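In this view, the complex is presented without one of its protein chains, the others remaining in place.
== subunit A ==
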Amino acid sequence: MSNGQNDTGRREMTGAEMVVQALKDNGVKHIFGYPGGAVLPIYDEIFQQDDVEHILVRHEQGAGHAAEGYARSTGKAGVMLVTSGPGATNAVTPLQDALMDSIPLVCITGQVPTTLIGSDAFQECDTVGITRPCTKHNWLVKDVNDLAKTLHEAFHVATTGRPGPVVVDIPKDVQFARGVYTPPQTAPRTSYHPQVQGDLDRVKEAVALLANAKRPIIYSGGGVINSGQEASELLRELVELSGFPITSTLMGLGAYPASGKNWLGMLGMHGTYEANMAMHDCDVMLCIGARFDDRITGRLDAFSPGSKKIHIDIDPSSINKNVRVDIPIIGDVGHVLEDLVRLWRATVKADKKALYPWWEQIAKWRARDSLAFKTNDEVIMPQYAIQRLYELTKHRDPFITTEVGQHQMWAAQHFHFEKPHHWMTSGGLGTMGYGLPAALGVQIAHRDALVIDIAGDASIQMCIQEMSAAVQFDAPIKIFILNNQYMGMVRQWQQLLHGNRLSHSYTEAMPDFVKLAEAYGAHGIRCDKPANLDDAINEMISVKKPVIFDCRVATLANCFPMIPSGKAHNEMLLPDEATDEAVANAIDAKGRELV
């Protein structure tokens, strides 16, 4: 088998060549990375081919979030390549981020040669040890003959079942060593077999329960997006057939269109009044691909007390973890929904009239207009900025990423998503600095699309260095900063919990974002008057290179409605009730301890 390729695709090559070959064989077109001593052999191989395009970031964290954005917007695995030691430790944040949001992310790390492992060598760290709790699985490959199989397995594990991040740690001597490359196999390891098909009897039970519901609600999450386009279509079909109201988690926005008539808006801590009240008062809850996160449930012992709950999830450990459910269905959302919709069509004669009283009640909650805010002629309200951004870009089908904080919640509330895979945000981990590199990753995958990072002035500075990568790779991402000079969400919590003592949540020295954009070779725009906002946004869209938009907004606006910590869904703080006094007393001593 010397050098020549035989029938089965097995051939001899170096470890570094295997990495590139495995990327090609797993359909990878782009990877995000940063070179260093322990990955130089792989970079040398990347240099000598054109099939896989490498995007050079400016910090390994950026590579990870870019790969996440790429994965989230395409449904394919995102791939990052970093060196040993600091390269690997810098990857930890995106790995944990991808773990919590179930994003398929393959991270290839260089490692010091096997002979030096354990000697505290230069740029050595225990990569598999450090990344063990923040990956779905990880591998240290000590024998070049295991490398190809391991890489294929890594892609398989990352992209199947509940998707997640994986790490393959490759010592430098293994990259140089020659061995036999094997192409991807269909037979996965025996201990890994995610359950895809749901138990049909349970689905039948669920349909029977749903068919007789008087006050039903569908609560969908990121699992619908992860399951693929078809799952979103089936979800829409189910809503159409049943006439049920639907709400979604932060991660699930876009699976059901915001323009749909059954849409209640997002639920949870900063969700709409109607969505949370409907969750609280429903008699049957259908949870699809969501995990009853604490940001969704609020106080657990008062969470939807009168309802029967159905939970569809591919991960058995998500069932009954936080909330007890009556009918658990373990399986892929798409597969289960297919059965559910088919059974519904075959057995249920929908009586949509039976739902009229429920819809009337919902209409009353809706009339509270919980997302309302007072507009102002002098200063730009942050909610208004998002509204205008939405109105002026919606016809372009934009991809939206965010950082983490108030701006993220305002984006979720006031930007409306019609399609899955168009909303990229750090939900579980809440990683400030996610949005800019994620936008870069999205733009690399969708060259002609409009990609906007809705950012805050604090978050944007956490991965601002990736502007340089965006310029280098002609990625015309738009960074729309809601600049209020505060870490707004931190300040909001200090007002709620800590007697308005604003400890270190104000940024006294702020860079000039317009000059900063220009320094990077991008385009800078500043706007501080509502009257000029539309023109400025249109300018941003028309510029064919990366843009930083410094949108100066009202500095003290807070994000409402809100379920204060330790409170239940029906104890929301609404914007018109959020006086200074109400804010100061919203959370009791017990709630103060919660996150």
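Please note the rule applied: a residue touches a chain if its C-beta (ideal position, glycine included) is under 8 Å from a C-beta of that chain, and two chains touch if they have at least 3 such contacts; residues count from 1.
Keep in mind that, in the parts below, contacts and distances are computed from a predicted model.
S.K.: What protein name does the UniProt record of the undisplayed chain give, "ABC transporter ATP-binding protein", "Acetolactate synthase small subunit", "Biotin transport system permease protein" or "NADH-quinone oxidoreductase subunit F"?
M.R.: Per the UniProt record, that chain is "Acetolactate synthase small subunit".
S.K.: Which residue, A:D50, A:D201 or A:D301, contacts the hidden chain when the whole complex is considered?
M.R.: A:D301
S.K.: Among A:N320, A:N532 or A:T579, exactly one should touch the missing chain; which is it?
M.R.: Looking across A:N320, A:N532 or A:T579, the contact with the absent chain belongs to A:N320.
S.K.: Tell me which of A:G9, A:G129, A:G260 or A:G521 is the one touching the absent chain.
M.R.: Per the contact definition at the top, the residue touching the missing chain is A:G129.
S.K.: Determine and list the subunit A residues touching the chain excluded from the picture.
M.R.: Spelled out for subunit A, the touching residues are 128-129, 132-133, 136-138, 140, 157, 189-192, 293-294, 297-301, 315-317, 319-322, 565-566, 590, 593-595.
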